[in-house]
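Only a single protein chain was left out; the remaining protein chains are all shown in position.
Moving on, here comes subunit A:
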Amino acid sequence: MRVRSSVFACFCLVLEVLGIALFLRGFFPVPIKSSFSSKSKLSDLPPEPFTGSSLNSSKVPDPLFKRVVIVLIDALREDFVFGPNGRMYMPYIRHLVERGSTHSFVAKARPPTVTMPRIKALTTGSIPGFIDVVMNLNSPALLEDNLIWQAKTAGKRMVFYGDDTWVKLFPKHFMEYDGTTSFFVSDYTEVDNNVTRHLDSTLKRDDWDILILHYLGLDHIGHISGPHSSLIQPKLMEMDDILKKIHGSLILKEAEGALPYLLVLCGDHGMSETGSHGGSSEHEVNTPLVLISPAFKKKVGMEKPSTVEQVDLTPTLALGLGLPISQNSVGRLIQPVVEEASLRDQLRFLHLNGHQLSYLLKDSMPAYEKEEGYEQFRVAEKSHGNWVKLVVEGNTSEVLTNMGKKVFKQYLEALRAMSAALSKQLGKYDMYSMVVGMVLVFQLLLLLLLAMPEALSSASEVDLPVSSALLSLPFYLLCLLLSSVHVLVCTSAESSCYFCSLSWGLVFGAVALSSALLCILVSMAARRRAKPPGKSPSHGGVSGGWSLSELDILLLVGTAGHTLSLSASSFVEEEHQVWYFLLNTLCLVVFQDVCRKYFRERRANIGRLEDEDYLLPSNEGDAVASPLADLGVTDAGSERWLALATPPLTLACCRLLRSLNQTGVQWAHLPDLGHWLNSLEHKMVLSLFAALSLALIYFLVQRRCSWVSKIALALGLLGVYSYRAAVGNVVFPWQHGGGNMSKGTVEARFVYVFVLGILFTGSKDLLRSQVITADARLKSRGLWEIYSGVVLLVALLFRAHNLPVLCCCLLVQTLMAQFIWKKLHYDAAQTTIMHYWFGQTFFYFQGNSNSIATVDISVGFVGLESYVEAPAFFLTALSTYAGPLLWAAHLVCYLSSEKRSSVAVGHGCYCLALLRSVPAAAYVVLVTALRYHLFIWSVFSPKLLYESMHTLLTAAICLFFTTMEQSRSSSRP
C-alpha cells in the first residue's frame, strides 16, 4: 500500500498520541482510596481496647473544641510569619506565637503546590494524585470522605467565605457562603474585601460552629510581583488585623465552663522566589500552621516551630471536633494539640487515628500484615488494652503512668510508620499499561525511521506492506501470543491495571495493531537490507552526495543532544538554556553559510575563483521575481547586505527576548525585563512597547492579506490594545481616571469577532482554491490569512509585556524566509528542523518552563464571563504553545508558497512528526527508568505532561499539513 508521506506521518503521530495517553494513564497513579464506597460513621468507631470481658466503652471521646475558625491565606509562606520579617508583617500573630497560648508548626505541603489539590488534601487528609493539577480549574464536587462532609453529617453548622473552589467542592455543605473567583489575577484588594465584608456580622452571631475563610489576595500579589514586593507588607498587615479582630471576638464570646474555641491560621502552599507556585522548592512547600486556643499552654518565648505534614491537620481537627477521621486520610494526629487532655483520652485519640490508618493500610496493600507499622499498632493496641484494664481496676501507681507513657510512645511510632508506608504507596505504577503504551510508541518511531529514505524521496511516498503483513502467518501467531500474554498478565496481577479493565474489543484492536506494526517493521527492514543503499541520503544538503554540511551536522547533533539532555533533571529544569544555546549556534552556522555564499560570489565576480565546481546555483532569476519588491528592495547589493545582516539581527533579537522572561529554576529569580515592565511606575513604557509591537505586527502581517483582512486585522489589533487598557495593563490615551478596572469582556469579544472573520475569509479562499479554481496564489493567500488570524488571537492572549516576543517572532520569520531559506536553497527537511528549533526556543521566550507553575491560566478567561471548560482549555493551550504553533503555521505557509516543489509539504510534515516522536519516545523510556528518582514528581512528571501536550498539538498540525497537501494534489489534475 503506497501512502503519501504526510498521511503516513499523521497516521504514526495520531497512534503515538494514543500510545502516550495509555502510558500516562499507567504512569500517574490514581490516589489511594479505600474500596468502601461508604464514609466513616460514628457507629463504626472501634471501642476502647480492653483486655478482659465486658466494659467495652464504645464511646467516642468528647470534642475538645466548641467552635473552630480556619483562616486560610492562599500562598502564605512560612517565613512571612516565623521569619525575621514576621514581626513586621504580622505583629499580632507573631506576638501570639511567642507569648500566647498557641502551637505553631511548619506544615509541609506535598507538590503539586496548587490550590485545589491542597484544599483536597486539607479536607480529606489524603494526598491527591498528580493528575488533579490538570483538573485544578474544573473542580467537580468532592465525593470522597472528607472533614466537611463529616462535620455536616454531625450537625455542625458551617459558614464559608473565600475562594469559590470550596463552594464547588462542597456544594450544599455550608449553611452560609460567598465564593469569590480567583479569576481576575490582577485584583488583590477586591477579592479580600469580598471576604472581610461578611466578617463583622458573622462574628456577632452565635449560630455557627465552623467558620472557614480563604483569602486570595496574597497569592495574587505573589503572581503579580513576587514575594519581595512592596505590596506584601500591607496585605499581611491587613490579614493580621483580621486575625486580631477574630481572636478578639472569640475571646469576648467565650463563656465560663463551655468548651474553648480554636483559631487556625494556615496556608495552602507557599510561593517561590518568583512568586509562583506548583513546584517543590522549600519556599513553595513550607507553610505556617498556627493553632490558637485557650486550651493550650502559654508560650514563654519564640521556639523553632516543629515540622508536620499538611495532611496532619485533618485527623487533628476531626478528633478535636469529635468527628470520625475521614477514610482516606494518611495524616496523623498532631500530638501537642491534645497534650492537655488526660492520658486515657490521649491514648484513645491515638488509638482512633491508628485504627483508621490500619484500615486504610489493610485496604490498599495486599501484604499489609508484613508492614512494620501495622505490627507495631497491633502490639500497642494490646498493651493499651492491658493498661485500660489496670486503670478500670483502680490502679493508680507510678508504674501505671510509666506503662501508659510506653503505650503512648508505641502508638506514635506505629502511626509514623503506617503514615510513611501509605505515602510511599502513592508511588505505585501500573507497569503493564505503561509498557503497552511504550511498545506502541516505539514501534511507531521505528516505523518512521525505517521509512525515512522513502518518505524524503522526490516521490514523497511510503510503500507500506500492509496487506502482505496482514495475510501472513506470523501476524496471526503474534496476535494469539499477545492475547494470551494479556490474559496471563491480567489474571495474575494482584493490583488493578487500566489496560486490563478496557473492553475486549479495544484490547484486541491494540493487540492486532501492535502485531501488524511488528510484521510491517520486519518486512520493511528486510526490504531495506535487500536494497543497496543507492539513494541519496535525506540530509544530503546543498552539496549533494553523502557529505554533510556543517549545518546538517549541527541539526543532527543538536536534535540528538537535546534528546539525551532530557535524562538529567537539571537539563529538564533548564531546558530553555539548551534551546537558546542550540539556536544561537544555528544562527552562527547560518551566518557562516551566508558569508560563504556572498563572499565567495564576490570573489567569483572578481574572477579569482579557481574551483568552478563549487558554485551555488546563481540567484539572478530569483532576485527579480522575489517578494522583495514589497519591502522596497530590488537592488542586489542591498539584498546581499540584508541577507548578511539577518543572522546577527536574529541573534540580537534572541538575546533581547531571553532577558525578557527569566525562566527555569536556578536563575528564575534574577530580575528580568518582564518584571521591570510590569511594575507600576513603568506602565507608560510598557504601553509604548505594546503599541509599538502591535504596529509592527500589523506591518509584518498585512503584506499578503486581502484588503478586507487588512482592515479587520487593524481593527482587531486596536481591540487588543483597548482590551489591555481595559484590564489595566497599559494606559489608554483617552482614558481618564484609571481606577475603574473591568474584565475587558466586551473588548475581547470585539477582537474575537475579527479573528473569526479573518479565519473565515482565509478558509473561504482555501476552499475556493481547492474546489473551484486551482489557483496557487489564492491558496497561499488563504493560508496566510489563516496565519494572520492566529497571530491576532495570540496577540490578544499574550500578556502586554510578551507582545515584543510575538513581534520578534514575526520579524525573524519574515527576514529568515526572504533572505535565508529561499536564497540559500535549504531543502524542506532542513527548513523544518530550523522551524522546529525556533518554535521550541520561542516557547521558552514566552516565559514558559517545564514546571506547571508557569502555565498562565488567566488567559482561559479572556472574553468570558465565567469559567467554561472547553474554551478555557483551548485558549490556555493556544497561548502556552503559541511559539511552536506560530512557527509550524509559518512552515505550512512557507512550504506551500508557489515556487516550492510540490513534495515540500509532505517532507515538512514527515520531518515534523519525526522531530516530535524522537524526544517523546525517548522521554517515555527515560521517565519509566527514572520512576523512583527523587525529582520524579517535581521535575520529570510535569515535563511528561508538557511533552504529551506538545505531541497532541503536533498531531493536530500534521493533520492540517495533510489537508493542505491533499488540496494541492487534488488541484493538480
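What we mean here is this: contacts are C-beta pairs under 8 Å (C-beta built on N, C-alpha and C of every residue); 3 or more make two chains touch, one makes a residue touch a chain; residues count from 1.
We take it that contacts and distances are computed from a predicted model.
Asks: Pick from "Dr1-associated corepressor", "Ras-related protein Rab-17", "Phosphatidylinositol-glycan biosynthesis class F protein" or "Trafficking protein particle complex subunit 6B" the UniProt protein name of the chain that isn't shown here.
Replies: "Phosphatidylinositol-glycan biosynthesis class F protein"
Asks: Quick one: which of A:Arg658, A:Arg724, A:Lys779 or A:His907 touches the chain that's been left out?
Replies: Reading the full complex, the residue touching the unseen chain is A:Arg658.
Asks: Decide which residue listed in A:Arg528, A:Arg596 or A:Arg768 touches the omitted chain of the complex.
Replies: Counting the whole complex, the residue in contact with the absent chain is A:Arg596.
Asks: Pick out which of A:Thr314, A:Ser383 or A:Gln577 touches the chain that's been left out of the picture.
Replies: Touching the chain that is not displayed is residue A:Gln577.
Asks: Mind pulling the subunit A residues that touch the left-out chain?
Replies: Missing-chain contacts on subunit A: residues 543, 549, 568, 570-571, 573-574, 577-578, 580-581, 584-585, 588, 592, 595-596, 599-600, 603, 610-611, 614, 651-652, 654-655, 658, 664, 666.
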